[in-house]
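Handing you this structure, nothing more for now.
Missing here: one protein chain of the complex. Every other protein chain is in place.
Per-chain residue numbering starts at 1, and chain names A and B are given in the order in which the chains are listed.
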């Protein structure tokens, strides 16, 4: 800094003092001008070079390409019933939601949920890059500004990842390695249902992008998850055990096709008591075959994703891989997910989605879970800052839990339609955020669904029944 | 970056090589010099323009005008009695404090309280600005460095606000809109009492700065607050209910005059049991008339603010609008607040304040709450980094709670005087922070005040009675 200041002053002296006096002398002009020019050019050159070098150092620090950067996902909203009181909600509010059957989220979220992501990136002299990521998250349905008693602040991710490793070559040349607690890099979701196709997360280590050829690359990872305080004595619910579920993953890309295989083992999880007996799975397998499309199903511009997930034993939780320890040793699940995005015409966007699952022997030998959700979000872009959003969901379900978690068998349908006038800084595209919405929804469902579980959204509140208008306001942001 | 590096090298070649050889030839000097100069100027010009453009991009990122920025309010101090043990404290330690009657805070704060504010600002291509704000706060009176059991980390704000909206015009041209959980933008306080005039906060949405004319503008907002787990069965305190208090606000500026109106409704709050009966308010109104002065009451340079707040029913909590669900349906409160700041002479600053309230039928039909606080902080600026601060508070109160919350009627006075030698990076003005203080206080109060409530600061501890020396150290910062 002192050098730069010094340079500024000396050149000032040259340009204002020396140059003008030089200009008076015609005879000595040629050589003098040349000399002074060289001298000055030198000096300007040096200062330019110094500025360029300094700015090249400063820029990545300022933009977060190196050093600290901040990312976020957050939503916060008020979801009210006709009596001006909060109502239950969330995409997982139906009986099917208890096993992952989400419905549309627009105008259906009663909470403040946020992820504050603090990154720190470094580049070593040898070119190896490292990225530390810390994610602090919170969730609450309280509208109050002080939620020390209701909130849930916790650390969801804390890991490091190295890339551009100086000493890696061959099939590892473009690989990155990581360790710590994290969400897997290659999780992907149906945004409108707030549901991942697969959500792999936990504490472990792994390697990404082992490239066998231009179009074939693989990730390998080990994730641990904790199964904490599960009952392990059929005679006494207060006697509990802990164990770890270790998940080994191979996630392979063949061009647009992705094939993921997960094997898992939770030693001694067979001691777990579910429904009075000890038949919980100790091992599991899970696999996903997915296609990532570059158009809207080949019909128009946009994108689409389609995937089939299948799992057995501990792998029968089709989305949150290895996260459910109650699964029966014979549990089998198959899930299908599809979504696409496209513009129907100038200013009209459409994003339809389907999510469906069939699952048997899931928690109790002989139980059955079947559900299917159809969802579509439509948006009409009206001004630079305003659009109308519409979302329709229909879900059908047939669930026989055989008493698992005190739940009763139900069969029926749930429907929901939402209109949401939406403000945003710049209208255009499916992923532009933040958004500020007001919304009104009508939802209706078969009364039988209220009998599934006493404590859930549909069963808990006698005011919240079968046909409902709800409304509210919400912000949503990510960056 | 590679372009910049390339440019640097090419100009080096020109200035050191070409220019000097040119200078030897006198005949071709004129044209050659002109040409080279043009060529070089071009190149220097390009590099300057590139630097200027790049720096114009980088600067707002580095300064937090765009991208991430960090704000804070924090205090952390040790408040000790004569026996070297922590004593209770805080501006709300008297019986009047239980209903908002603060006394001076200097040398009177036993806690570590902090707000960590993470901002992220974006500018869309169309010029619309968005601001995401996350506030994480903590509060504890423990002096230990590990407070997982005593702390209260929670999220107090998470909202987005849009301004400079490209498509807004007319009276909305300068408006901004927001949604999420927040403290209202236009809350303002008497810093020395740690008391807002009004504190409006919760989860909702609104619009600021609808400009009807140059001197008339309004804000409109809807805030929800949660009334959680209040007793709703006169026979059984363990049976509880929840509801929401919805507050609609219009906040209007007419030049220096501000007129705020709040209407609120908490459906089914009438089911709340207070003092054994069900007479809690279900609705409320609250209004504030304030004047924001540009001088010290017209007498000298400085500023002053004066406001009258009046509320009924749920609006009878005069400061924390809509935050108290125990209020009686007939509750009426009127509060007055005044403060000013001025320099008495070079180096002597004075900030006097008055806060007073009268409230009836507040929680129990027939109860009465009356209190008045006079406070003044005086500072003597002595060196670049040091000043002496003095604060005096006198509070008188007459409270007849009719047994609400187990409290007893009291009448009496509380006085407090503090001397605080204070270090700061740069002395000057009322708002310069951070400060590092040591302090000694003497406080005295009528013994009757100890009988108000068994668990409060004056009533809890037999060692902390009627006449007290306290001392300690504290830091305070905001930015």
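The working rule: contacts are C-beta pairs under 8 Å (C-beta built on N, C-alpha and C of every residue); 3 or more make two chains touch, one makes a residue touch a chain.
Computed from a prediction, not measured in an experiment: that's the story for all the values here.
Q: Consider the whole complex, including the chain that is not shown, and state which of A:62, A:193 or A:453 touches that chain.
A: The single option touching the absent chain is A:62.
Q: For a quick check of understanding: of A:171, A:203 or A:354, which residue touches the chain that isn't displayed?
A: Once the missing chain is taken into account, the touching residue is A:203.
Q: Touching the left-out chain: which of B:134, B:153, B:179 or B:264?
A: B:153
Q: For chain B, which residues reach the chain that was dropped from this view?
A: Touch with the absent chain occurs at residues 29-31, 33-35, 37-38, 41-42, 44-45, 48-49, 51-52, 55-56, 58-59, 61-64, 68-70, 72, 74, 76-78, 80, 83-86, 112, 114, 116, 136, 138, 140-148, 150-151, 153, 383-386, 423-426, 434, 436-438, 473-475, 477, 479.
Q: I need the residue numbers on chain A that touch the omitted chain, in ascending order.
A: Looking at chain A, the ones touching the missing chain are residues 1, 4-5, 7-8, 11-12, 14-16, 19-20, 22-23, 26, 29-30, 33, 36-37, 40, 44, 47-48, 51, 54-55, 58-59, 61-62, 67-68, 118, 120, 122, 124-126, 128-130, 132, 134, 136-137, 139, 152-160, 162, 165-168, 177-183, 201-205, 222, 224-226, 228, 242-244, 246, 265, 267-268, 323.
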